[in-house]
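A protein chain is absent from this complex, but the other protein chains hold their places.
Coming up: chain A.
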């Protein structure tokens, strides 16, 4: 047998390739393990040909992927079936990389629009780290894996879902409102089995407390959530992801902003947690950065002393951009504003993108939502998402570089989320969400 040549017979069709090509699949794949020296001896003795009992047409596409690094799916071939075959050979990661490049707001393409089965308006969409997502509808959470296959839906006994988030691709955390009968609070579920993994509880003086979990955020090992309850359970709780144990609680008296926070964001580079309490949860907006190593606020901003009349700007969403040291906010007129994260005393600098006069009061509309990826800022407005490049506090404005809008439309956008190199856009009018991705090195001949 030739030193580098390998003869395969896949489902009756002969293939000749090289060990180098198969080794490209990586040691964790079936193809590379098959030619490992532990097993090598075997094939040599039995026959010169290695037989694989799979469909040859999919194999030829995948073999080409190993040879060239590009994925070409012939027209008429089911993408789902191809993924299943890739899963068998253990090269799913390579397929995913070939399909999808690192997220770049200026090169996004809408690769899928998924219509949900459930009725009712979607309240939130969250991306998973591997490219899947989940959508919260009232008391239901629908989870989709990276191939946009729907998993077992999670039904939460008619308590309203406030926030959801992925701890890892297999595990989703759900925050719900409290109810009198000890239901509510926060728990994590396995997405494939739908089973409960941990219930995250708040303890004070060795007593379990009933509480409403508001917003959540997670670091590598911890989970943070804003909590509201009856007496002592106001503030930000910290739990261990692996064990579900509460390890910290930052208390505040009722009415103080922390417990009412409607947006948390973990900043991995500076080890800080952004906590934003915004309209309509409170009359005034509070944004602060917490350092849990010192249990203190290291930065904060509020408009409580600035706002005078009703038509003044109200902050509707806030997001921190670590790379630009800027906290970005958006108001009810979809104007963007920027606050310096390095200095506590600075005010918001608003960019005047739109005129407030043009907004009519009667029209039902969705307020703008913000999301961040690296130095790119995504901001939704009506049925479009606008992409801004590296805005910072000094310039007081971002440069708009792209506008994402699907032609058929799905009505106004109620939420957006970035993660796993995808942008997810949830529409308000019809139960549909779009997936935007940057194309990978491959050309895909036909989508679905």
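Here is the rule we use: a residue touches a chain if its C-beta (ideal position, glycine included) is under 8 Å from a C-beta of that chain, and two chains touch if they have at least 3 such contacts; residues count from 1.
Convention: contacts and distances are computed from a predicted model.
Participant: I notice the complex is incomplete. Of the names "Proteasome subunit beta", "Response regulatory domain-containing protein", "Cullin family profile domain-containing protein" or "DNA polymerase delta subunit 3", which is the UniProt protein name for the chain that's not shown?
Facilitator: "Cullin family profile domain-containing protein"
Participant: So one chain is hidden, and I want to know which residue out of A:194, A:296, A:347 or A:411 touches that hidden chain in the complete assembly.
Facilitator: Counting the whole complex, the residue in contact with the absent chain is A:194.
Participant: Just to verify: which one of A:24, A:162 or A:176 makes contact with the chain not shown?
Facilitator: Here the residue in touch with the unshown chain is A:176.
Participant: So which of A:90, A:138, A:244 or A:439 would be touching the chain we can't see?
Facilitator: Checking each option in A:90, A:138, A:244 or A:439, the one touching the absent chain turns out to be A:90.
Participant: Of the residues listed, A:20, A:78 or A:155, which one is in contact with the missing chain?
Facilitator: The missing chain is touched by A:155.
Participant: What does the interface between chain A and the hidden chain look like in terms of residue numbers?
Facilitator: 28-30, 33-34, 36, 38-39, 41-43, 45-46, 50-53, 87-88, 90, 154-159, 170, 176, 183-185, 187, 190, 192-194, 196, 199
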